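Only one protein chain is missing; all other protein chains are in place.
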Amino acid sequence: MITAGIDCGSQNTKGVILKDGKLVAMALLPTEFDADLAAQGVYEQSMSKAGITKADVDRLVITGVGREIVKWGDTEINEVGAAARGARFVIPDTEIVIDMGADSCRVIRLNEDGSVMKYEVNDKCASGAGTFLEAMARALQVTTEQMGEFSLRHTKELATNAQCVVFAESEVISLIHAKETREDIAYGVHMGIANRIASMIRRVGLTDHFTMIGGPAFNKGLVSCMSKVFGREIKTPDNNQFISAIGAALFAAENQ
Amino acid sequence: MIANYGYEDGSGHYYIKIDTSKCAECSDKGCISACPEKLFVTELDDFDDEVVLIREDARNTLQTSCAQCKAGEEKELCAAACVAAAIGFSW
Partner (left out) sequence: MAEIEKIDYWRWTESNWKNPEIPDWHGKLITAGVDIGSTSTQAVILADGVPYAYSNMRTGSNSPDSAISAINWAMKDTGLTLEDLTYTIGTGYGRVNVPFSNKTVTEITCHARGGNYIYGPTVRTILDMGGQDCKAIHCDEKGTVTSFMMNDKCAAGTGRGMEVIANLLAVRVEDIGEMSFQIDEEPAPVSSTCVIFAKSEATKLMRNGWTKEKVLAAYCHAMALRVVRLLERNGMELDFAITGGIAKNIGVTRRIESIMGIKALVPTMDTQIAGALGAAIIAKEIVEKKRAKEAAL
């Protein structure tokens, strides 16, 4: 059976093809304010990479914030359901999923059977999501990858106070003027966001096996700070950006 | 004077209100030890009265700090400890 999943994120659109439960193709395009166009693009690209056509796809499921606009799938699933399935699939002992996107963040606690026990969503404040990290990286004049690496090399445990992306940018600039190193500032930035996620984790209940998915999961400095704050190891699967799309494609296979 | 400490963001509004005229007359300041999150501190205000306020670094995270206390059925610990009835909440 061949299923497809498309995750229409606010910043990037991701598409995957699963064949008999195995990942065979994936594609990513920036959403660029046209979710429909981006979704069509990743669908075409992933089918092409898989060497198939639309007729071969048994079922297509759409997820992500753009599913309000992209209505041509067979059905849709919300981001919580997609993230839960995707994370469990790639890391079977997952108990808590941290799904951080560009504009929102979800913390999902799973039951033993993989169903969702509890979840917390923050989609009201950009300071708990990827946009925050990108803005801070820009203020430090580095890429987000570099910011991750700098953070791991910190020597001082610098704390940051600003809760808002806009104010945090000013705070980073003041810290630069105060001659703090980029390594320490990067660490402070990551600790700030880790503390914000921590309050969401406390609300679902702290348990053991953490998996982080979504674009920002590749940032090793961030993951290290989060590990420190929660006191737990955090696994980050390969293809972290595609996990929710995989979850959507898995859901497509479920309902047959 | 009614001092409101807190914030409003996309998820709602969270302000702790302190009536400083009532607070100034109280020497107990029971709220300080009653709060498990240690939110209350004292200061000499602009009128040279000793009053409590919410510490600066805690004002923008009240939703999280007060969550446990607010979740219960009983009155909030700080308000319960305040003999001057000077403490109120916007949520």
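Here the chain labels run A and B in written order, and each chain numbers its own residues starting at 1.
Criterion: contacts are C-beta pairs under 8 Å (C-beta built on N, C-alpha and C of every residue); 3 or more make two chains touch, one makes a residue touch a chain.
Not measured: the values here are computed from a predicted model.
Asks: Among A:Cys164, A:Ala198 or A:Ile234, choose the residue that contacts the chain missing from this document, as touch is defined above.
Replies: Spelled out, the listed residue whose C-beta touches the missing chain is A:Cys164.
Asks: Across the whole complex, list the residues on chain B that are touched by the chain not included here.
Replies: 1-4, 7-10, 13, 15, 45-46, 59-60, 90
Asks: Contacts of chain A with the missing chain: which residues?
Replies: 10, 33, 103, 124-126, 131, 163-167, 170, 173-174, 177-178
Quick note on the criterion: only the chains that are shown with their structure count from here on.
Asks: Flag every residue of chain A that touches chain B in the complex, lowest number first.
Replies: Touch list, chain A to chain B: 122, 124-125, 161, 163, 199, 202-203.
Asks: Can you check the complex and tell me which residues of chain B touch chain A?
Replies: Of all residues in chain B, those touching chain A are 9-11, 57, 60-61, 64, 67.
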